[in-house]
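Only one protein chain is missing; all other protein chains are in place.
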Amino acid sequence: MTEPAVLPKDPCADFASAEGRAHFARSLDCVHCGLCLPVCPTYQLTGNEASSPRGRIYMMRAVADGRISAEPGSTYDNELHFCLVCRACETVCPSGVQMEALVEHARCEMNKKTGPPSRARRFLLRTVLPDRKWLRRAADATAIYSKTPIGKILRKLGIVDWLFPGATAREALMPHVPKREHRRDLPALLPPVGEKRGRVAFQEGCVASQLLQDINEATVRVLTRNGWEVSLWKNPSCCGALHAHAGDLEFARELAKKNIEEFEKTKADFFILNSAGCGSHIKNYARLLEVETGWLHRAKEIAAKTRDIGEFLVETGYKPRNGPRALRVAYDEPCHLVHGQRVSAQPKQLLQSIPGLQLVPLAGATDCCGAAGLYSLERTTDSMAILDGKMQQIRASGCEVLATGNPGCILQYRLGARRAGMNLQIMHPIQLLDEG
Amino acid sequence: MAHSTPVPTSHADPVVQELVAALGENSVAADRDTLLAYECDGLALYKQRPRMVIWPNSTEQVSAAVRILHRFGVPIVPRGAGTGLSGGATPVENGALIQLSRMKRILDVNPTDRMARVEMGVINADLSAHVARFGLAYAPDPSSQTACTLGGNVAENAGGPHCYKYGATSLHVLSLKVVLSNGNITELGSPDADPIGYDLRTLFIGSEGTLGIATEAWVRLIPKPEIVETWLAPFASMDAACKAVSSIVASGIQPAAIEILDDRTIAAIEASVFAAGYPLDAAAVLLVEVDGAPIEVGRDGERIRGICQQFGALNIQFARDEDERKRLWKGRKGAFGAMGRVAPDLYVMDCVVPRSKLPAALDAIREICDRYKVRNANVFHAGDGNLHPNISYDGRDADETKRVLAAGEEIVKMCVALGGTLSGEHGIGIEKNIYMPLVFGAGELDAFANLRRAFDPDGLMNPGKVMPAALCGEIAGAMKR
Partner (left out) sequence: MKFTDEIAEEIKAAAGKTGLARVTPDRRILHAAPVTNEGAALILKIATRERIVVRTRLFPYGAEESAQFHYRVIQLDLSRLAGVIEYSPEDFTIHVRAGTPLRAIQEAAAAASQWLPVDPPADNALSIGEVIAKNEAGPRRTGYGPIRDHLLGAVIATPNGNILKTGGAVVKSATGYDLHRLQAGALESLAVGLEYILRLRAKPEAAATIAVECQDRGTAIEKALRVRDLIDHPAALFIISDLVGPTRVVVRYEGSQAAVDVATERARPVLGPNRVEPAEGDKLLMAARDGGLEPGFRTPGRSPITLRIGSRPSRIQLALHAVTLVMEKVHKPVAACIHPSIGVADLWIPKPENADPRQILNEARAELMKLGGGFARLRRPFETHGGEPQPSWPDSAAYAVMARLKQSSDPLQILNPGVLPFPAPADAFAPDVPPPEQAPAARPSGASAQPAGH
C-alpha cells in the first residue's frame, strides 16, 4: 500500500495542489484491473465506467495531474455524487484502494468550487444532526407536518420548498415518526442485570434516536441482560459520518474530537454501536484525525474499542434467546458492516442462535440498498432504482422479516416495502434476539 | 435526475447526433470526462481517448450503431468489462467504443443439451452461478472472472487455471451472433453439431475484436464435478516445483489445474486482502486441483502428494471443503491485484513456452529483470507452460518505465527462442503487435490481413490491434477508400 508520507492540514486541499497530492497518492494503489466494476451499484445501473470505482479514480487522477479541472456540473462532479460510498469496491479491491477516503476528499475539494451549501443542507448537517434538542424539534415538526393540516397550509404557501428546495416532491420518502413517548432519551447510565462483566459506552445515533428508539432500547436491554453496564451521552448526538461523506471534513473532525472526549469520560471498555454506518466511521476516526496533533493515538484507541453490537456479542459471548421466534428471516448485510467493517458472519450467527428462526438465503445481500445517508434525499431517482432492484430480490427470498443492522437501511427498506406493496417487517437483528 | 445521463455535451459531432437519434441520449456519451474514463483498459500503459462511447441494449442496437459508424468511416473498438491486459479494448484515435455492459441477460438455459444462450455482457462468474442450480458450470475461469464479460472472453479466447483440463473459450462456445463491420448480423457456428462450411466461430474466438462484435452466444455447459480437492505444496526451489509438475503430468493424472506462484508473489498476496495463508518461506508453491469422482480424486490426490514429497515439498496443505478451497484459490485469483500493492503500477505479462522449458524460462526471466533492475514476480499456469511474469513499477518514473518495457521485450524474445509464443491467453492487442514478426513471416501476416479483410473489408474493426503497425497502415489505407 502506498501510504502518503505527509498529509496536508487542509482536508480539502486540491488534488492538484502540492498539498493535495498526498491525498491523491491513495489513488495510485489502483492498477485499473476492473474487478470493482460488477460490485458497484452505480455501474450496475449504467454500465458506464465513468460510474465505476476505477473510472472515478481515473478522473480523480486526471484532476490531480492537471489533465482536467474539477468543474462543478461536469460529469466528474456528477459521478462523485452518484457514488453511494457503499465501499463494495473496497471488499473486492485486490490492491486495497480506500475508495471512501478518496471520495470524501474529492467531494470536499469539489464543495469548495461549488460554493456554500444550501441553507437546508447546512442547517440539517451542522445544526440538527449533532444536537439532540434540534433532532427532537425536527422530529416533532415532521410529525406535525405529516399528521396535521398545518403541513398542507405550509405546502400551499410554498414555505416548505423555500426552506427545503424540492422537499414536497419527496414527501413519499418521509418516514413514519413515532409518538413522543416512543422516542424518549435513554438514561445516562444503565445497570447490568446480574453480575457486572464490564462497562460499555453506547450511542443512540442522530436519526435513530428519533425514529428507531425501539431498536436502541432493545440493544441496551440485550447488553444489560448480558451483564454489561451501559453508559451514554447525549451530545454530540452524531458521529459525523454523514458530514464526512458529504465532504464536510472540517466539521466531521470537530464531531470526532467531541465524541472521543465523551467516550473517554465514560471510561468504558468498549464502544458499542448498533448502526453500521456509525461503527464504520468511528473505526475510521484515525484516518480523519491523523493530521491533528495529539489526536491520532486517541482516535486509534477509540477505534480499537469500537464494536458493532453483533460483532461484540459474538466476540464476548451472550445469553441465547429463550423464547422461540418461528420466522423466516433474510439477513441483508449493511454496506458499512460487511464492506466497511468486514463484519459478516457474526450477525448471521446471532440470528441462527434464535430458536425456531429460519434464516433464508438472500441474493445480493451484500449489495447497497441505496439509502447511503443523505443520498436517498439528494439523488432520489438513483436511490429508488437501486432500492426497487433490492426489493425484487427480497421478495424472491420469501422472507417474512428482513433483518439488517443500520438505521438508514431499515428506513429505506420500510419505504421499499411500501413502494412494492409488500407485507414485510424490517427489523434490526438485535430486536430479534431481544426478549423484552 | 436520471442516473445514467452523462452530462450532455453540445453534440457538435454529427456522428454523435445520429447515434443519439438512433439509440437515445442515454446510450451515447461524448463528454470530456466520460471519454477520459475510457482511455485505457486493464493495460494502463497505453492511453487513447475515444471519440464517443456507445452502450447498446440489444444486438439490433449494436447493428444500428455500427451501420452509422460504417457510413461515416469511424473505426470501432468493442469493449466488455475492460479487464483485458493486452490493450484489446484501448480506444483508437477518433474511434468509437462500443461497450456491451448493458447486454447482460442470460436468455436461455437448456440442461438437456447442456447449453445456454447468453448476451456477451454477462459476467463470466455470473453464468456459472446462474446454472449451478442445474448442477452445471461454465468451464473457462480467467482470473478476472468475477468482472470480465463473456464477450471479452470470446475476443481473447480466455483461459484460466482450469482450462488445463477443460480447454479455453473456443472449446466452450458453440455459436456466436456477430455484428459485422457493415452492421450486418450473422451467426457463426451453431448449437447444432457439425455446421456446414468453414469454422468461422473458431476463427472469431480469439480475434480480439478485429473481425466483428459478438453480441450473443450459445455456450457449452459442463456438469459440475462431483468432488474437488485442492493441494498446496510449498517447495524450497522453483526448479523442484517445475520438476514436480512435469512428473505429475507425465504420470497420466489429469488435474483440473496446476498453478505455480513464486516467493515474491506469495509475499504480495499475503500482504493483501487476498491473504490465503501461503507459506512465506517457500521459494514456490504449487497449487494443484483434481476433480471428478471421489475414488479417482482420492487416488490422484494421493499420487500428487507422493510426487510433491518426492521433490521435497514440505507441509503440504489440503482442502476438500468449499471454504478451504476458496481460501487456497483466493490468493492465486487475487495475485495480480495484490501485486498492485508493491508499486503504483503493474505490468502483467503473458507468454508461453513448452512445459519442459519452464525452468529455463524462469531462470532467464529473473536474470533479465535483475539486469534491468526491475521488480519481477511470477505466477503461472504450469500445466500449460503459460507464464505470467509481473513487473511492478512506478509509471511516473520515466526511466523505470523504459526499463520495464525493455525487460518485457527481452522476455518475449526469450520465450520465442525457447519454442514458445507471444501470448497464452491475454492476446496480442497493442501490447505485442510489434512482436508479431518474431513468430510470423510476411506470408503469415499477409494471410492474417486477408482474413481480416474477408470479415471487415473496410478495416474499421479494432484497427491497429493484433497486427504490426506496417500492416495497420495498409488497413488504414483501405479505410480511406
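Things worth noting here:
Note that the chains take the letters A and B in the order they are written out, and that residue 1 is the start of every chain.
Simple rule for what comes next: a residue touches a chain if its C-beta (ideal position, glycine included) is under 8 Å from a C-beta of that chain, and two chains touch if they have at least 3 such contacts.
Here the structure is a predicted model, which means the values were calculated and not measured.
Considering the entire complex, the omitted chain makes contact with B. Only one of the listed residues, B:93, B:108, B:192 or B:363, touches the absent chain: B:192. In the complete assembly, the contact with the undisplayed chain comes from B:202, out of B:202, B:237 or B:401.
From the options B:26, B:58, B:94 or B:110, the residue with contact to the unseen chain in the full assembly is B:110. Those residues of subunit B that touch the chain absent from the view are 110, 112-115, 156-157, 159, 163, 167-168, 170-171, 180, 184-188, 190-200, 202-203, 205-207, 223, 225-226, 246, 249-254, 292-293, 295-296, 299-300, 350, 352-356, 381, 384-386, 419-428, 432, 436, 439-441, 443-444, 446-448, 450-455, 457, 466.
The rule is simple: only the chains that are shown with their structure count from here on.
Look at where the CA atoms of subunit A average out and do the same for subunit B: the two points lie 37 Å apart.
Those residues of subunit A that touch subunit B in the complex are listed here as 1-2, 28-38, 42-43, 45-52, 55-56, 58-59, 62, 67-68, 73-76, 78-79, 82, 91-96, 379-382, 385.
On subunit B, the positions that touch subunit A within their shared complex are 1-4, 6-7, 29, 31-34, 36-42, 44, 53, 55, 81-83, 99, 101-102, 104, 121, 123, 126, 144, 146-148, 272-274, 334, 336-341, 344-346.
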